[in-house]
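For this depiction, one protein chain was excluded, whereas all remaining protein chains were kept in their positions.
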Amino acid sequence: MSEILRIGVIGAGRIGKIHGENIARFIPQAKLEGIADIRLTGEQEAWAKALGARIVSRDPQDLFKDPAIQAVVICSSTDTHADLTIAAAKAGKQIFCEKPIDLSIPKVKSALEAVKTAGLTLQIGFNRRFDHNFARIRELTLAGEIGDVQIVKISSRDPAPPPPAYVAVSGGIFIDMMIHDFDMARFQAGSGITEVYAAGAVLVDPEIGKAGDVDTALVTLKFANGAIGVIDNSRKAVYGYDQRVEVFGSKGAAAAENDLPSTVKLSNASGVIGEKPLYFFLERYKDAFINEMISFTSAALNKKPAAVTGEDGLEDMYAALAAAKSLKEKRPVPIDEIRAQY
Amino acid sequence: MSEILRIGVIGAGRIGKIHGENIARFIPQAKLEGIADIRLTGEQEAWAKALGARIVSRDPQDLFKDPAIQAVVICSSTDTHADLTIAAAKAGKQIFCEKPIDLSIPKVKSALEAVKTAGLTLQIGFNRRFDHNFARIRELTLAGEIGDVQIVKISSRDPAPPPPAYVAVSGGIFIDMMIHDFDMARFQAGSGITEVYAAGAVLVDPEIGKAGDVDTALVTLKFANGAIGVIDNSRKAVYGYDQRVEVFGSKGAAAAENDLPSTVKLSNASGVIGEKPLYFFLERYKDAFINEMISFTSAALNKKPAAVTGEDGLEDMYAALAAAKSLKEKRPVPIDEIRAQY
Amino acid sequence: MSEILRIGVIGAGRIGKIHGENIARFIPQAKLEGIADIRLTGEQEAWAKALGARIVSRDPQDLFKDPAIQAVVICSSTDTHADLTIAAAKAGKQIFCEKPIDLSIPKVKSALEAVKTAGLTLQIGFNRRFDHNFARIRELTLAGEIGDVQIVKISSRDPAPPPPAYVAVSGGIFIDMMIHDFDMARFQAGSGITEVYAAGAVLVDPEIGKAGDVDTALVTLKFANGAIGVIDNSRKAVYGYDQRVEVFGSKGAAAAENDLPSTVKLSNASGVIGEKPLYFFLERYKDAFINEMISFTSAALNKKPAAVTGEDGLEDMYAALAAAKSLKEKRPVPIDEIRAQY
Partner (left out) sequence: MSEILRIGVIGAGRIGKIHGENIARFIPQAKLEGIADIRLTGEQEAWAKALGARIVSRDPQDLFKDPAIQAVVICSSTDTHADLTIAAAKAGKQIFCEKPIDLSIPKVKSALEAVKTAGLTLQIGFNRRFDHNFARIRELTLAGEIGDVQIVKISSRDPAPPPPAYVAVSGGIFIDMMIHDFDMARFQAGSGITEVYAAGAVLVDPEIGKAGDVDTALVTLKFANGAIGVIDNSRKAVYGYDQRVEVFGSKGAAAAENDLPSTVKLSNASGVIGEKPLYFFLERYKDAFINEMISFTSAALNKKPAAVTGEDGLEDMYAALAAAKSLKEKRPVPIDEIRAQY
């Protein structure tokens, strides 16, 4: 076992930069060896070099064929994830891939198959499992403090809606936004989802409706272990990024409130005023992005299964597709109904 | 307009005693004139006299036929509510009736018809609307602080399940327990419920399952104004009576936490420990019971519509019946489907 | 032992009315027998009769000489407290007296002597000991949860200053306002105060300074058991009545936050906004006033020492006089230095 994991990052957009910097600066057991981006700009090149990247390229193959690189972090556009995963698997690289692997289930399956055949570690970028609050809830459940999980409640609301143009190609609210919450629900329940029922509405922006999507959604979940749950999403909470989870069980309940910029409360003639939640995912999940990469580094170095596997990504996808179908057909949809289609 | 409402209370059980004492002691504009209970005990008689009741009887007719009594508060067993309401209406008394009016919709309708014909005020005992927390949320919504209501979330969990024998005759969790939450949901949304989808499970006590009911339930709501919502119920929260409401809208969100016996927090080597919620409805809704009676008194004296009308009770009933049907048939059920049956 | 304590209330001003109503309506073991007020108005007379008072008079002697009355509650102006206490003691009545007994220590001592000679129960109206929050802290300490008390911190701030004219005759901030906090400090420390050091300033209203008083004060306390403490007072907190206590010890710390009208928080573009504290002492200590009277009733019926004795009142007075002297002479003042003067 090598003590340091040498990593190449594919894609130097917003999330690629976060992973690149985290690897270069915060993870003693990882080293940023290279960056590849097919539309590499001068600014990105300078950034990569400042972080000490040895390879800076427009071609991911430059990372795949470099023998020193042991792992790749795939942060390119979604439609390239599956192919890059397969290529990385063939090259024998351990893989961290941003979610989703692909919008097409068969392509996801092909990618997972390639990884499995190669006997590699694949971690999907469901970063919220590594958030201090949500990880703490799961820790309490695993420590027996909650007893049997009976109800899981997740509120997940964005501070502002994406542009309608983005919405149109996003795969819809369930694939684009709630997929994180399906993953959180499965994580917190410690059990798979067996059925979903989705209610949705266009309450934030009529343009989102015109793009064929909803902007407000509420999905009931049934889990294999008998628990039930609910997720609510809104594309726009005026008070900011609202990310809360509650797990209720036979011995207790654990609930996470939002993270705030400070604990300060101002008392004046208007009331007692606390701060709004940290603005958006970059602020709220800053440490979670580091923690997921530490987890991946450790799994890859030790050739152990990832904390969030390709199968997790697939299951979350099934839940999202089932929710979309439920909304359309106005009925509860069993996950197996989706699974059977592929 | 008389300045004092002279009231007779029918039924001197737990809730009857609460209303009797509240009328006698806390409501300057009301006077407790009489108490009737068909199984009147010596203890109840002494209690009634100590409160200054002029009439203490086993026969509600003694209240109906007394000309000084202007209003009755019906707290007898559920199966007597409809008949007593009709009798009270015929006697020209203003009526406060504990929920539900009846488990049979036709009987409810007959009772409402009688009240309507007589041109009287009828208030149903949905006390939670008068809780300081929930009333405050509604006040904020009416003041425009929430904007358009988009999502309503209600958690309502009991500290301990009722005996299975009670469950068997209770009408089930939706009629017996969640009906309060349907009423709260309609109150907070400021809109009627149009459709429900119910998930339920037996997770607390298998005996409840044997009695044909569930003890854990989660119901998705759609409202006429486009908002969506969710209610979760559990028959047993080990930490006590959990009563929370959150209303999310286009301009903000308001959320109520539980009421506690004190604000004290103990910090020690185990953590920072706050108190559990007030134990159960008698403690939590102590002031709400007074406030609803003040509201009724004022409406009756001024011959105005009640804050919670018979139609509200009927609508809540429809929602409960729809939820029960949804659970049984595993599909969303429109309220109109229930309404059309009667 | 009689089961009901028959009480006469002397003084029908604001606090007298509170005690009168509490006795008449909320304390099953007490009965309001009479009301005396030397300036009795028609309104007060009507109020007293509505509460069922048998004797309504301008002469306290009518209460003292009535053989059925076992106890009196003295709520008249401060300058009459000592004489009325002595008269009540001579008449063999159990006594509840609003604080302070007198501004003159010799008069206080005379009154205490009279009560002692007569072998009666005397309770002083330090209502805050009966507040649910502060009583809970003391309960935790007595249960051993705090360990040895090391630091006591009290914040006590009024929503608005009294008129300067009142200030001029009030005895000053330490006698008029902080005396409650000295009592709370002794209660929470479970120990007497041995020395005080006072800092004070005129920051709220220059007129208060002209009246010879300060409006902002901070007093360091040393207790006989070795603990130390601090009280801060302000005559004006724009956010309302601020009443908090913190007790820190070898095994933990307990802290009470303010009571609020509701638990609701409004999240919007400005922040997360909670309610201001309950407005002033009538709202905040509503239940504490009832609880202190229940405590007095029980002590008087059982001929046991009161929860807050005349000696407590005297000790609180010494602390207040020491603080005033400390502020004037700009040095710490031992309580024994004050005690030795009398």
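Miscellaneous remarks
To keep things simple, chains are lettered A, B and C as they appear, and every chain counts its residues starting from 1.
What we mean here is this: a residue touches a chain if its C-beta (ideal position, glycine included) is under 8 Å from a C-beta of that chain, and two chains touch if they have at least 3 such contacts.
Since this is a predicted model, take the numbers as computed values, not measurements.
Seen in the complete assembly, the chain not on display touches A, B, C. Among C:102, C:213 or C:232, only C:232 touches the chain left out of the display.
Only one of the listed residues, C:40, C:55, C:160 or C:218, touches the absent chain: C:218. Listed residues B:29, B:194 or B:267: the one in touch with the omitted chain is B:267. The hidden chain makes contact, of the residues C:4, C:168 or C:203, with C:203. For subunit B, the list of residues touching the undisplayed chain reads 237-239, 242, 265, 267-276. If you put the missing chain back, the residues of subunit A touching it would be 25-26, 132-133, 136-137, 140, 145, 251-259, 261-269, 275. One chain is missing from the display, and on subunit C it is touched by residues 147-148, 150-151, 153, 155, 157, 197, 199-201, 203-204, 216-218, 220, 222, 226-230, 232, 234, 236-239, 242, 248, 250-253, 330-332.
Quick note on the criterion: only the chains that are shown with their structure count from here on.
The centroid of the Cα atoms in subunit A and the matching centroid in subunit C are 58 Å apart.
Within subunit B, the positions touching two or more other chains are listed as 251-253.
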